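One protein chain omitted, others in place.
Entry: chain A
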Amino acid sequence: MRLGLVIDLDVCVGCHACAVACKEWNASGTTAPMTDYQPYGAEPSGVWFNRIRHYEVGEYPNSKTINFPMSCMHCEDADCVTVCPTGASYKRAEDGIVLVDQTKCMGCNYCSWACPYGARELDRESGTMKKCTLCVDRIYDLKIPVEERQPACVNTCPAHARMFGDFDDPNSAVSIEVRERGGYALLPELGYNPTNQYLPVRKAKPIPTENLGKPGFKEKLKGFANRIVKR
């Protein structure tokens, strides 16, 4: 089994709900705590497993804003595990999830240096490295209804931009989506073979903003209605 996430960049609306849900679930999970530094102070900061960045692609006016969630890619060739001197970082043979044993970590930051995706963050409170667990304590919990045995980020995403599944199974939803939509990995040239895949933004017809022509009867009626209705 090779568990991982598919993130649909075409669908992600950049609401940060996945990051918040992740923080909520994992703050009481196996790698807790996830410390916040100065949460109400001048320089709020803290530990997160999942971060959403926003990029502009292309030149205005033909540009597009793309929301870009990133968490641990659970790489096939995970250097973070190889470089760890204490054996705290490990990759589970049975499902490919990369985890940090909090009782073994000495907080040397070396794994975070080896990770190109910034998936690992040191918790200054516990002095140990924290990272996405793919909600390992959730996806295997038999007390949770079957359809909810997914990572918190996948469960919560209001736009359904995230999918969770087994990439080793060619008939799983994630494998099919990646195959049909041209899913890709980040920084492929570094050779980490990340499990998580991204679905590209679909080509969409541009919505014209100028030279729109004269409004027809329907548009005139709408304009009239808009003017008389007090807003």
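By our rule, a residue touches a chain if its C-beta (ideal position, glycine included) is under 8 Å from a C-beta of that chain, and two chains touch if they have at least 3 such contacts; residues count from 1.
In the analysis below, contacts and distances are computed from a predicted model.
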Looking only at "DMSO reductase anchor subunit", "NADH-quinone oxidoreductase subunit C", "ArsR family transcriptional regulator" or "Ketosynthase family 3 (KS3) domain-containing protein", the name UniProt gives the absent chain is "DMSO reductase anchor subunit"
Looking at A:128, A:150 or A:195, which residue reaches the missing chain?
-> A:128
Chain A positions in touch with the non-displayed chain are 16, 19, 43-48, 51-59, 63, 65-66, 68, 70, 79, 81-88, 103-110, 112-118, 121-122, 124, 126-128, 184-192, 198, 200
